[in-house]
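I'd like to ask some things about the structure below.
A single protein chain has been omitted; all remaining protein chains appear in their positions.
For reference, chains read A and B in written order, and residue numbers begin at 1 within each chain.
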């Protein structure tokens, strides 16, 4: 049994979902670990992880719109607003989605379903560099 | 240290929560791994996993109703609607719950609390066959 670790840095372009499945598949393959469990950790409180349909891009647009309505940016609604009107909604949207995902690995790849893609969900208006730590244990 | 993997196939009957704690307990026991960590992965983007009270069935009915209101099916609300009015809400409800759960195992069983049950949450109207991958590492 052995383990491997990696840092993925993802550039975001303001609010929205950035796919990164291919980076994860490539790194898992490079470790030559065939069976195990992969853990992804997003090191931020205003960006999060989600698993979503990888086929139709309108799904991503609907997700963006839905979260705008579910956690509205609104002046005066939040006490914590000195980092901008998008900051507190960003924290809440992060809480409602995932900071972490663990995925079993078989035959050298995560067991994602056919339609499942991995996305970083940027919740801030401005572009950011986001860090995701990948950890794999297995053999 | 060793690991084991298993695929659980669960039949759903339209929207609602399907308990599967017993299948998980039985498989973990069958591996004879006494201490470790169990990972469950749901291979879909319109069904999800959740941990909920296992005692009163009205809890499950309230959950169903709450998610109907939180993510409404509504014609014209979503861009992505060619797979039916329940498809985009299914993706959003999946995002708001879990695709994955990792549970420590002690004395040969997951350390669930007394009132915790594992449920598959089907978000589509029609019955489906859903795949959950189970991975256990430990000794």
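In this text, a contact is a pair of C-beta atoms (placed from the backbone, for glycine too) under 8 Å apart; a residue touches a chain by one contact, two chains touch by 3 or more.
All values derive from a computational prediction rather than experimental measurement.
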Contacts of subunit A with the absent chain, listed as residue ranges: 1-3, 5, 37, 39, 41, 43-45, 70-71, 78-80, 88, 91-92, 94-96, 98-100, 102, 131, 133-135, 137
Residues belonging to subunit B that touch the chain removed from view: 1, 35-37, 50-53, 56, 58-59, 61-63, 66, 70, 96-98, 101-104, 106, 111-113, 115-116, 137-139
